[in-house]
Structure formats: structure tokens, C-alpha cells
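A single protein chain has been removed from this complex, and every other one stays in its place.
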Amino acid sequence: MWSISMREIKLVYFAWVRERVGLSEERVSVPDEVLTVADLAGWLQTRGEEYAYAFENPAIVRAALDRKHVKPDALIAGASEIAFFPPMTGG
Amino acid sequence: MWSISMREIKLVYFAWVRERVGLSEERVSVPDEVLTVADLAGWLQTRGEEYAYAFENPAIVRAALDRKHVKPDALIAGASEIAFFPPMTGG
Amino acid sequence: MTTPRLIIRIQPEPFDAAAEIEALSRMGDDVGAVTSFTGYCRSEGGRLAALELEHYPGMAEEEIASVVVEASTRWSLLGATVIHRHGKMVPGDGIVLVATASSHRTASFDAAHFIMDYLKTRAPFWKKEHRADGTSGDWVEAKAVDDALAERWKA
Partner (left out) sequence: MTTPRLIIRIQPEPFDAAAEIEALSRMGDDVGAVTSFTGYCRSEGGRLAALELEHYPGMAEEEIASVVVEASTRWSLLGATVIHRHGKMVPGDGIVLVATASSHRTASFDAAHFIMDYLKTRAPFWKKEHRADGTSGDWVEAKAVDDALAERWKA
């Protein structure tokens, strides 16, 4: 047996990621082995069909750590707010 | 002896070409052997010191035939109005 | 280089593009050029009744500020104003305004174009369509061409 250490992180969702997840924000406890943004998206996919749908094509979901754009391989350690959203269509 | 055939042409001048020539427009009789814009500028240079001054550096004086930009080698035959002016500085 | 006057606003209210452009042009006797770009909500031939713009508060301001500051380091600007609306807009409504002032024309043209191209791909805004037939439409899809247009400025 081994114990899983967890951290609590604030997640925010926008546009169709928000609609599919069904939440605009939540606080989640993330296992320690979730190191990167890609790990986090993969772990979220396992949390239910809403998440599986929102992250079905993780390559097109963008992320921001503490309001800065990041790539999937960015480490999430130390971030207090992680956002997931589709490619931007402003302007 | 040979006779010189002449044509009458309207010339218009702008900006410092106008100031140097001392006229904004004139009608001149141009000898037949004046074929191109460059010939015309060269012939004008011989018409007095105002003209010599205006055309002292013919490479920088621009020309238009009937209100269309032309190069120095453009033939003047058929033109009813020929303009000389410095490079443009509008906008 | 004098520090340019930078104005960045994210707001639900309509903006007065004319007044913003006028304010930039009145910044002093060294303003020789003002370029402005306004993006409007379109009906797409009558297909759309409205667009709804969602944004990420805080990050939207920060990303636009960083794009504007980068523009002001690349070009000699006297001022720049960027206003981006969120919420529901109908065809004809202004969505975004980018206006730049400089002494010479190239700086204001290039800076305004750069800001718009970068804003398109970096500012966290998303458009949802509301169809003219009353049904809720799709989220507008991002265009690959917009990424390519932003990449151009890295050359």
C-alpha cells in the first residue's frame, strides 16, 4: 500500500470547455504525480463524462497558469489558478 | 539652311520648380527635334537662368504628360500639357 | 524615447471610437499619424442576430497590456488605446478598438496591425454565435490564418 499526497488547486474553465464541464470554476485536490498541464488534463478526463467530453481532444484545449499562457508540458507546481479554454476568438 | 518646325505645348510647374522658373504655367513653342521629356528639360535649361536653375539637376525633376507620371525617356508627341515638379511630399 | 500614453479597457459598454481617435490626435504637436482599427459584429449575410463575448477577467487586461507594451518597445509610439468589449453585441456594434499615435506613419500603422494580430491569438476572449432564427449557435472557431498572421511579426 502507498498513500497519495494531494494538493488543492483552483481550476477555471471558459467557453465550450466551461459548457462541457458544466462549471465555470472549482477547487480540486490533485494527486502529486500530476506534474504538468498535460497530466492535469489527462487526470481531469477520468473524473466523469463531462470532463471526458471537454478534454476529448486535449491537443486543442489551451491552458493558462496564473493567467499566463503555457504549453502542455508546463509544470503546475506552485500555480494557484489553472485555466482551460479553447483557442481564442476575440478581436 | 533648314527650317525648324515648332509645336506649341502647355507647360505647368509646381513647388520649387515653379518658384525657380517664376511661372506656374506657360505656352511654349518647342522645336521638333525635342522628342522626349529629357530633351524638353534640356531645351528648357537653355531658355534663361531661371530655367537653368530649375533644371540644374534634371535627374530629380519629375514630369507628367497629360497628368500621368512619366519617365525622362517618355515621348512628348501628342501631349497637350506637360508638368514638371519635385518629388512629391504629400500625405 | 518618451513614455507613450497607454490606455487599455475591457468593458461591456459600447465605446466611442471617434472620441478615442480624437483624444490620441490631440496629444500634442508631435502627433503626425494616428492609425485606428475597429472590429465590428457582423450579421454574416443575415445568419446571425448577435455575438456573445466571454472573457477571462484579469488575464484579458494583462495579455492586452503585454501586447501593447511590446508594441511600444518595437515602434516609437506617442500613445496607444485598446478597448475590447465583452457581453452581447448585435451586428454593427464595435467589438474592439486599437488606435495608435506616432510622429511618423509607419510606426502607427505597424504597431496597430501588430497589436490586432497578437490580440487575436493571445487575448482570452471567445465568441459565441446567436442565430437570427432564435437558436443558440456555435462557438466561433479559431482560424489557423490568425496564428500565421501573428507569427509574421516574429520575422
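Think of it as A, B and C in the order they're written, each chain with its own count starting at 1.
Here is the rule we use: contacts are C-beta pairs under 8 Å (C-beta built on N, C-alpha and C of every residue); 3 or more make two chains touch, one makes a residue touch a chain.
Predicted, not measured: the structure shown is a model, and the values here were computed from it.
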Message: In the complete complex, the chain left out here touches which of the visible ones?
response: B, C
Field: Identified contact with the non-displayed chain, of B:Leu11, B:Val34, B:Ala54 or B:Ala83
entry: B:Ala83
- prompt: Looking at C:Val82, C:Met116 or C:Ala142, which residue reaches the missing chain?
  reply: C:Met116
Message: Contact with the hidden chain only, please: which chain C residues?
response: 17-19, 21-22, 25-26, 29-46, 91-92, 94, 103, 105-106, 108-109, 112-113, 116, 120, 149
Message: Touching residues of chain B against the unshown chain: what are they?
response: 12, 14-16, 18, 64, 67-69, 83, 85-91
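Basically, only the chains that are shown with their structure count from here on.
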- prompt: Among line, ring, star, complete and other, which one matches the pattern of chain touches?
  reply: other
Task: Could you tell me which two chains share the largest number of C-beta contact pairs?
output: A-C
Field: Distance between the centres, which are taken as Cα means, of chain B and chain A, whole angstrom
entry: 74
Message: What's the distance between the Cα centroids of chain B and chain C, rounded to whole Å?
response: 49
Rounded Å distance, chain A centre to chain C centre (Cα mean): 28
- request: Can you tell me which residues of chain B touch two or more of the remaining chains?
  value: none
- request: Spell out, as numbers or ranges, the residues of chain C touching 2 or more other chains.
  value: none
